[in-house]
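Removed from the display is one protein chain of the complex; every other protein chain stays in position.
Per-chain residue numbering starts at 1, and chain names A, B and C are given in the order in which the chains are listed.
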Amino acid sequence: MILNDAIQEIVDNVSAVSAELDQENVEEMLKVLRSSDNVFLMGQGRSGLVAKAFAMRLMHLEIGVYVVGETITPAIGNKDSLLAISGSGETSYIITTAQTAKKRGARIIAVTSYPDSTLGKMADLVVHIKGRTKIDSEKNYIKRQINGRHQSLSPLGTLFEVTTLIFLDGVIAQLMADMGKTELDLKQRHTVLE
Amino acid sequence: MILNDAIQEIVDNVSAVSAELDQENVEEMLKVLRSSDNVFLMGQGRSGLVAKAFAMRLMHLEIGVYVVGETITPAIGNKDSLLAISGSGETSYIITTAQTAKKRGARIIAVTSYPDSTLGKMADLVVHIKGRTKIDSEKNYIKRQINGRHQSLSPLGTLFEVTTLIFLDGVIAQLMADMGKTELDLKQRHTVLE
Amino acid sequence: MILNDAIQEIVDNVSAVSAELDQENVEEMLKVLRSSDNVFLMGQGRSGLVAKAFAMRLMHLEIGVYVVGETITPAIGNKDSLLAISGSGETSYIITTAQTAKKRGARIIAVTSYPDSTLGKMADLVVHIKGRTKIDSEKNYIKRQINGRHQSLSPLGTLFEVTTLIFLDGVIAQLMADMGKTELDLKQRHTVLE
Partner (left out) sequence: MILNDAIQEIVDNVSAVSAELDQENVEEMLKVLRSSDNVFLMGQGRSGLVAKAFAMRLMHLEIGVYVVGETITPAIGNKDSLLAISGSGETSYIITTAQTAKKRGARIIAVTSYPDSTLGKMADLVVHIKGRTKIDSEKNYIKRQINGRHQSLSPLGTLFEVTTLIFLDGVIAQLMADMGKTELDLKQRHTVLE
């Protein structure tokens, strides 16, 4: 099924990104997450859902965290950080928000496929998560043509969004180890009201 | 316009509820809100929006607050309280949630039109906010018939929802006075990221 | 209680706005709501909650409606309209969004306290909902001083937000009458999954 090909394309991207991760860069990110009074998370569309999935686990780890746009999110300050997820790094709402956060002294972490984007350039720290690149697209296009298929297997931001989610779940595993937290610790913070 | 009649019906309900408020009951509510580690808020549908509008202002007052169902809401504990908004007091999801919260030792505040409902009966404190009553409905029905109108001016839970919102905004004014907070204090907590 | 004074201040504002409504302007608004393929609603913070409360009732009336930022909201087109709620009319995210919608041919309805704001000026139709005005503030300030009170009774955007909600619930009553819809019709569209 095409379904299996699409899953394979996603898995390949995730594995490639995992192999290319820069350990120093990741450690710097972990340091910012753990040293911030509160980490503010944001993304638009499906990237916003990824931000929320990460926020939930950070809360389970007792790291202070807020999601931009939710009800109880307070003003950001100079001991906080903003982690913004944007494949293109050019989402206008995210750039405006990051500029406001920066002016108020918060540190900015950009998670993006384009380190040279507007968001990437203004960030204190950039985590590079490759999404669909031109070369990938061509390779896949040829493969699909051979099979008589012309549709995209992972349309729009799919590769970036899913790969970012899995990378951030890896970050949670790393934080658990670094902070000496067990699954039971997370479970005790997990909401019981649903 | 019917529009003005509908607004009048809402205003009349709000004024009636305000006149009948039981000061001791309200003071007990204020005490629970201020003495809880965190206040968890919930409601379904439009009552849920009212819960969020109240949550935003409690956050501005630096009262610890979470909205049930939002991303970063942790487990509730025995130093917390749950304020549940339900006109009928019979919304099944709310009852289940309140039962869980009660078992974990949290205090339950019910805001409802029916103090004798399942939610009302299980609550530690009931705030009675009158919505549409049978008598009201009949009076209005006659008035509307005289005018040749048969539609409802405030359909479904409208009266309860709007009256509860305004009552809770009154609670905010009271808390500001009691806590010595000014509008500037609130402004400084107000989100800047939007 | 201060609580009752705060409720009175809100009720007074609602009544004043109701008395000053321009019938022609309201009828133009009703026409836009009923003639749009879909009405897109937006607001930030508590104004966003008001937008959602209105959206729910429009859906009950079977008027096509989407909330900007929710999961299934599609691209806006030239047969749609955007109703934007902003007290100041200067919320940057709302202005950017309204500009995009306008470029794509959608009609813009601004609900604001400031018809001369950036949002008000770009709108095809402005509904003026008075919030706190300078004169009100002074009168209230004197009244509060006489009573030895210096806090605001309805902080930040409270008056605008609550008054807008009640105005829009009036619009629903008007639409019900105009469309010949009964409360039972609304009930049949009301979600059963909660």
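In this text, a residue touches a chain if its C-beta (ideal position, glycine included) is under 8 Å from a C-beta of that chain, and two chains touch if they have at least 3 such contacts.
These figures come from a predicted structure and were not determined experimentally.
The chain that is not drawn here is touched, among residues A:V32, A:A53 or A:I95, by A:A53. Along chain B, the points of touch with the absent chain fall at residues 69, 92-93, 96.
Residues of chain A in contact with the chain left out of this view: 1-8, 10-11, 14-15, 18, 21, 23, 26, 44-46, 49-50, 52-53, 56-57, 60, 91, 93, 149-156, 158, 161-162, 165-167, 169-174, 176-177, 181-183, 186-187, 190-191, 194. Where chain C meets the omitted chain, the residues involved are 40, 42, 52, 55-56, 59-60, 65-76, 82, 97, 100-101, 104, 188-194.
Simple rule for what comes next: only the chains that are shown with their structure count from here on.
Centroid distances from chain B, each centroid being the mean of CA atoms, peak for A. Between the Cα centres of chain B and chain C there is a gap of 20 Å. Counting partner chains per residue, chain C shows two or more touched chains at residues 93.
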